[in-house]
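Removed from the display is one protein chain of the complex; every other protein chain stays in position.
Each chain carries a letter (A and B) given by its place in the written order, and its residues are counted from 1.
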Amino acid sequence: MTATTEAQAGTGLLRPQTGRIRRAAARVLLSDHFVLWLSLGYFLVLLPFLPTLGTPANLANLLSNAWPLLVVALGQTFVMTAGGIDLSQGAVIGLTSTVAAALIATAAPPEVLGRAPIWGTLIAEEGGIFAGQVWVGILAMLAVGALVGLVNGTLVALLRMPPFMVTLVAMMTVSAFAIWLTQSENIRNLPEGYVQLGKGQIVSVYFGPQDRPEIPRRELHAVIGQAALIAVALTLALHWLLERTAFGRQVVAVGANRRAAEIAGVPVRRVIVLVFVLSALCATVGAILYSARLEAGRPTLGEGTFLLDVIGATVIGGTSLFGGKGKILWTVWGVLFFVLLSNTLNMMNLSAFHIDMVKGAVILAAALLDVARNRLARSTG
Amino acid sequence: MSARPLAPQSTIDLATRAGPVLILVVIVLVFGLLTPSFLAAESLSNTAKQASFIGIAAVGMVFVLLTAGIDLSVGSVMYLAPLVAGLLMRDAGLGVAAALGVCVLTGAALGALNALFIVGLRVVPFVATLATLFLFRGFGAWLTQSRQLDFPDAIRGFGLASVLGVPVPILVFAAVAVAAHVVLRHTAFGRHIYAFGNDPAAAVKAGLPVRRVQAAVYVISGTLAALAGFVVISQIGRLDAGFGRGREFDVIAAAVLGGASLFGGIGGAGSAVIGALTIQAVKAGLVFAGINLYLQPLIQGAVILFAVFFDGLREARLRALRRRVIRPRGV
Partner (left out) sequence: MSAILRFEELGKDWFGVPAVSNLTLDVPEGQVLGLIGENGAGKSTLMNMIGGVTEPTRGRMLWRGRPYAPASAAEASAAGIAFIHQELNLFTNLTVAENLFIDGFPRRGGLLRGLIDRGAMQRRAAGLLARLGLDVPPERTLDTLAPGERQLVEIARALHREASLIIFDEPTTSLTPRETERLFAVIEGLRAEGRTVIYISHILGDVRRLSDRIAVLRDGRLVDEGPAASFDVPRMIRSMIGRDLAAVFPERTRAPGSRPVLEVTGLSAPGVVENISLTVREGEILGLFGLMGSGRSELARLLMGLDRAAGGEVRLLGRPLAGGPRDRVRSGMAFVTENRREEGLMMDATIRENLALPGIESFSGPAGLDRGRIAATAEALRETVRLKAGDLGRQPVRALSGGNQQKVVIGKWLPVRPRLLILDEPTRGVDVGARSEIYAIADRLAAEGAGILMISSEMEELMGLCDRIAVMSRGEIVAEFARPAFEERRLLAAAFRSGAAPASEPATGTEG
């Protein structure tokens, strides 16, 4: 096509051509992998300007940041697909990480934790009452997380309270409770087995000359760590749950049309309760990964803008805030995009506030894109 | 014999309608009984003064909630708008009155930006204002490099002043609430907001200027959030980078606690006043009663949850009233 004909494109002579372009644009925009393409494009565009972006060290770092966020966003995906929202995930992370640490820490300094109400009952100088028993800690975390989700879900499903307000209150109270437990102190001295869940490496790669007898540890880049295994396994399991089980399809149905779902025999209340439990459990697994990396239980672990990262990544992936539309794969790409974005912004030496601004702009852009996609879907459907 | 049903006056209806006031009264009485000094004139005035911050912004939030929208950006507007005014005070020698004007106008402009996204580009309010929450705060932090901004002393002359013994923040809060009440109750614009929140489709059919109405509420919310920020800054004389962060939730909670519905069409300026006073009374009362600082949010959360539960009860009641009656009484 020549320049002159291109200039005439608007005159209607080239309708078929523009139609083809439109269709191609529609195909990309409406693809399940749209956000992946977006991330790859973004990555390739920035690569020449940020030489460290593509280094193994950075890629490993990028992935290790992605796993915990992904795990939490998976739960949010289920809640949103069912037409709800869960603002309490961050608070659940804070509480469960604290509970686990309090139970299984192997030592505790009295000068730090002496004022905590759990001092002397759950935790003392020689550590938590289950010091070193990682599995007890994890089970306790999951139990606590599930309980929060159960309360959220019950209030939403049975009392028909709006999820936004219910989980907002849960966020306030759960996080206050976590802070009260330790009087806002962190609990350190986590057992090694627990720390390994966040930091443990299984497959690492080394790029460099092969003639050295010993490779410095910092040149080993974790590709597959325990965190990655946990996150990938959970992603696959939840993908299966949402796409390939009756429960998953019922989640979608509740979000798409709650009344129609109810009439079709979908156990609507049970689905809603389970979705909030699942969301809290995902937050709990996220808590394991985050606190293991931090090597501490911290009551304020999920505070601040973390929650907005989770919601942002989920929504950018393509899951609808109004329910009925959500895929695990979308969220995977959404998280990838969000992590890549934070990573590059950090690399540009942008400060926290620039990152805030760009994040805001990206959420907005994603929302506008979603508006455009919906219109396109209507017009081509 | 008329088939007209009586106005619903059962106990439940009364309780749902007057619920927020009842909750406030009960809370004040309970804390008053626990610690009588809570009821002293000075501490009550102090409570009201502190309530003015969230209260002023909650008045704006009520406008938004009445249209079944939401504004998550108020916490960032509270930060950015006074910041712009403060920078101009510092660098351009702006006076206090002019700074107040700049602050309020900035808030209106930020609200207009929300309105542009929501009404113009049809982004859902939740997402649009979530995005501007980040944008506004990031922009403010960029302006100051995240450093604390100290205001000229003159500004505290405004914030700490009293007129006839009434502190300025309370006066501003009262003026905003009264003005909002008049607008909502006694102007066509106000009634259009209620109509739109009740049934957007019917509002369009009735030829109401729905887009203008919907845009205006976000401008009002931005303006009042800015004003709320200014009132606090003018008392403390400085603005740090975290100011207003997370306040959007307090503001929404106050409005809902006072009886504004998240589903639109229900609530009023009074809701913001009652809600903000309730939240502040709980906070102050817990302090007076010597409740562990760490446990206070738990009790606040429980109070809000109770209010939301009431809101749901009222909605269910209204739905039941709207339902078609097949066998009307009196036939």
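We adopt the following convention: a contact is a pair of C-beta atoms (placed from the backbone, for glycine too) under 8 Å apart; a residue touches a chain by one contact, two chains touch by 3 or more.
Since the model is a prediction, treat every value here as computed from it, not as a measurement.
Looking at the complete complex, one finds that the omitted chain is in touch with A, B. Only one residue from B:23, B:110, B:155 or B:208 touches the chain missing from this view: B:208. Checked against the full complex, the one of A:35, A:87, A:252 or A:335 touching the unshown chain is A:252. When you scan B:90, B:156, B:191 or B:245 for touch with the missing chain, the hit is B:191. Interface note: of A:53, A:146 or A:266, the residue touching the hidden chain in the full complex is A:266.
Residues of chain B in contact with the chain left out of this view: 2-5, 7-8, 182, 186-188, 191-192, 194-195, 197-199, 202-208, 265-266, 318, 321-322, 324-329, 331. Where chain A meets the chain that is not shown, the touching residues are 240, 244-246, 249-250, 252-253, 256-257, 259-268, 324-325, 377-378, 381.
To be clear about the criterion, only the chains that are shown with their structure count from here on.
Spacing of chain A relative to chain B, judged by their CA centroids, is 31 angstrom.
Within the complex formed with chain A, the chain B residues making contact are 70, 117, 121-124, 126-128, 130-142, 145-146, 241, 249, 252-253, 256, 262, 292, 294-298, 300-302, 304-305, 308-309, 312, 316. On the chain A side of its complex with chain B, the touching residues are 155, 159-162, 164-166, 168-173, 175-177, 179-180, 183-184, 305, 308, 311-312, 315, 321-322, 351-361, 363-364, 367-368, 371.
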